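Missing here: one protein chain of the complex. Every other protein chain is in place.
Chain lettering (A, B and C) follows the sequence in which the chains are written, and residue indices restart at 1 in each chain.
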Amino acid sequence: MIKTVSVVGGDLRALTLAELLEKDGYEVIVCGFDKSIDTGELRTAKTLCDALDSEVIVLPIPASGDGIYINAPYAEEKLSMDEFFSCIGPSKLVLAGHVSKKLADRFAAEGVACIDYYNREELMVKNAVPTAEGAVEIALSEMPVTLYGSSALVIGYGRIGKILTSILLALGAKVTVSARRLGDIAWIESVGAKAIYTDSVAAYAGNFDVIFNTVPSIVIGEEALAAMKPEALVIDLASVPGGVDIEAAKSLNRRIIWALSLPGKTAPISAGRIIKDTVQNILAELEVG
Amino acid sequence: MIKTVSVVGGDLRALTLAELLEKDGYEVIVCGFDKSIDTGELRTAKTLCDALDSEVIVLPIPASGDGIYINAPYAEEKLSMDEFFSCIGPSKLVLAGHVSKKLADRFAAEGVACIDYYNREELMVKNAVPTAEGAVEIALSEMPVTLYGSSALVIGYGRIGKILTSILLALGAKVTVSARRLGDIAWIESVGAKAIYTDSVAAYAGNFDVIFNTVPSIVIGEEALAAMKPEALVIDLASVPGGVDIEAAKSLNRRIIWALSLPGKTAPISAGRIIKDTVQNILAELEVG
Amino acid sequence: MIKTVSVVGGDLRALTLAELLEKDGYEVIVCGFDKSIDTGELRTAKTLCDALDSEVIVLPIPASGDGIYINAPYAEEKLSMDEFFSCIGPSKLVLAGHVSKKLADRFAAEGVACIDYYNREELMVKNAVPTAEGAVEIALSEMPVTLYGSSALVIGYGRIGKILTSILLALGAKVTVSARRLGDIAWIESVGAKAIYTDSVAAYAGNFDVIFNTVPSIVIGEEALAAMKPEALVIDLASVPGGVDIEAAKSLNRRIIWALSLPGKTAPISAGRIIKDTVQNILAELEVG
Partner (left out) sequence: MIKTVSVVGGDLRALTLAELLEKDGYEVIVCGFDKSIDTGELRTAKTLCDALDSEVIVLPIPASGDGIYINAPYAEEKLSMDEFFSCIGPSKLVLAGHVSKKLADRFAAEGVACIDYYNREELMVKNAVPTAEGAVEIALSEMPVTLYGSSALVIGYGRIGKILTSILLALGAKVTVSARRLGDIAWIESVGAKAIYTDSVAAYAGNFDVIFNTVPSIVIGEEALAAMKPEALVIDLASVPGGVDIEAAKSLNRRIIWALSLPGKTAPISAGRIIKDTVQNILAELEVG
């Protein structure tokens, strides 16, 4: 039975995680929250190495942006990965989010067990809700018309596409969704949206007041951008490289909003709860296993 | 058959109205849009009196804030009501929004026909959509949690309450609605929300992450404010005097957002289309009558 | 405080009412359930007059079909209204459903207080749910196509029209709703249905796979019937005289299903609970008053 957990680095999501774990009866230590944030009654480690005494160490999403320092925006002083690896013992378990290939290799080389919780199916599904809500917030804020009655295109019918489609339909938008496979086309129609193939987006692009992209490859190229209504808005939710030909968008003067990492920005406490549920699932599986 | 319409004063809603009327074949003159706004190819009156040549004159919402000047935020020079009445002929029809008692009396005294389109049932119903979307935008923007899974209270089950309830349910919030009458209580339950009586709001106030008020009298008094979760958000959509005891809210340090006239702010083009539909209905009824 | 209630006549709804009142602590007597129905542990009156000892007597919906006998389909022997009035004392309160003008006059003449619970707003709203579900059941059962993707017309946007519209939209039907007033037209559009005026039903009648009528006057006349698709289905939910020109329908060989009193037929236990809630509201108001 794991009893001690440290939460090292991260933002309000990580702090929410720490608070929820403590409520659940774990002994929790936090580290990297000594600037402009209130840690309440949580126990705070004096140094990074002090924080690595717990059985389980949780690093944020992403664990590290540059591979050199832990991602810790609320730390007074930077937390170095070198120090982390010099102090951590081989018996520890690290749970980290969005671990780069290079960092994963270093964990392996150092002989420290690391599980990337950002890959977990349940986290990705649950994160689709704050992502979709964040996308809707942007649309509501940026468009001079109501979503009710607007024509919206959702590119891609994966997790985010599904939840976004359902919200847009509920708001009364006229929703078209693009997908690649016949089975997804059938699904899209069964929920009451219009379906098109993703490779025909350019042919339909002129019909929409707002286009949400969820596909991480250039699906909105020059032709689609040229066909758009000039006042239409593109909200790109896809991770790097995104789905928009940025140069063409600039030269055509199209309105593109690149909205990344929405859960942490628009609903950090919900996002922290989602991480907590996921961490708990991982620990439960380890104990059963 | 009315053929000529002037749109005098107002914001992007009024300009949208002017453009749509012109598209429909009316000869349109606009007045009061000579500063920081693009009137495109619309015919612009040189003076207020020039604008009053048309058969129908449309004034904005509200027609006048102070009774002295027409509400014309994009006018380089103020448009005075005195000049308006000195130029307008007795055969003209004025359609104006949210006309004060005093202004209505002046129209009567001057012998100029004036219809207040802001009172029309269809406009009030249609405006509930941008109002509810605006309220949801504020909630999405201000809350650190998703609306999905949040506990929301909607006070009042009139036009805005009904549409807001339906959107919040669709987003996955746990929605409670308050009303006064048994019939409304039955309606609220039939759409899948929990119902309480408005006079028991204080007893339930501690349960909610967000409270939307639509009732224009003090329904969120000191007791309810004291009972609220400290981090809960109140979004007050009710017109003056609003529904919140402001002094108590301040002394208790509660988060209150007073959100008035949302349609014109969050969806001015949709709001302009709604005014256009309403103006058209009024003209059609006059011609039939 | 009322403590004793008799439930005289009626069907499974009345029996459900009796059981629920007993669960709430009332002393309950039932009468008229001695044939083909199981009254469980409920106390049964030997004669109609024995049943009239309680403080409150509940009669069914309708209280009497012919004015001569109480509506009591599960009574071995008929229960006569004459005997009812000869035994009942002047201090009793009768709660009865759908009381005819003639019967109401008799109650007045006999000096017996009678409240018609069928007129109560909350009962009418709540009954709209089983009515709409019953209408959907008929459509699902009778149509060779799915409601998903079908074109449906709902005539009238009152209680039943509203709930039926919302269910049909949720099932993925293409829904048009007719109404008479501009405000209702705006409401219909705001929930995502298409709106037409009720007096133009004939002009649109050819577009629909199924037509639900909720208006109790002839809105589907010869012209509309002639314009319908031959295979289309009409489900008439309106009380007498219904909304269909029956002779024209016969000569044109149209499929009309006249579906009356659906709550008691398709969901008698839910309908009984609704009556119980209403009876309870009436008693509570009497005690407060």
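Note that a contact is a pair of C-beta atoms (placed from the backbone, for glycine too) under 8 Å apart; a residue touches a chain by one contact, two chains touch by 3 or more.
Note that the structure is predicted; figures quoted are calculated from it, not measured.
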Just name the one of C:I2, C:A108 or C:L140 that touches the chain not displayed here. C:L140
Determine which one of A:S190, A:S217 or A:S251 touches the chain that has been left out. A:S190
Option from A:V58, A:I163 or A:V177 whose C-beta touches the chain left out: A:I163
Interface residues of chain B (partner: the chain not displayed): 148, 172, 190-192
Touching the hidden chain in the full complex, which residues of chain C are there? Just list them. 12, 129-130, 133-134, 136-137, 140-141, 143-149, 166-167, 170-172, 266-270
Residue by residue, what part of chain A touches the chain that was omitted? 120-122, 124-126, 128-129, 163, 166, 181-183, 185-187, 189-191, 281
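By definition in this document, only the chains that are shown with their structure count from here on.
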The distance between the C-alpha centres of chain A and chain B, rounded to whole Å, is 36
What residues in chain A touch two or more of the other chains? 148, 172
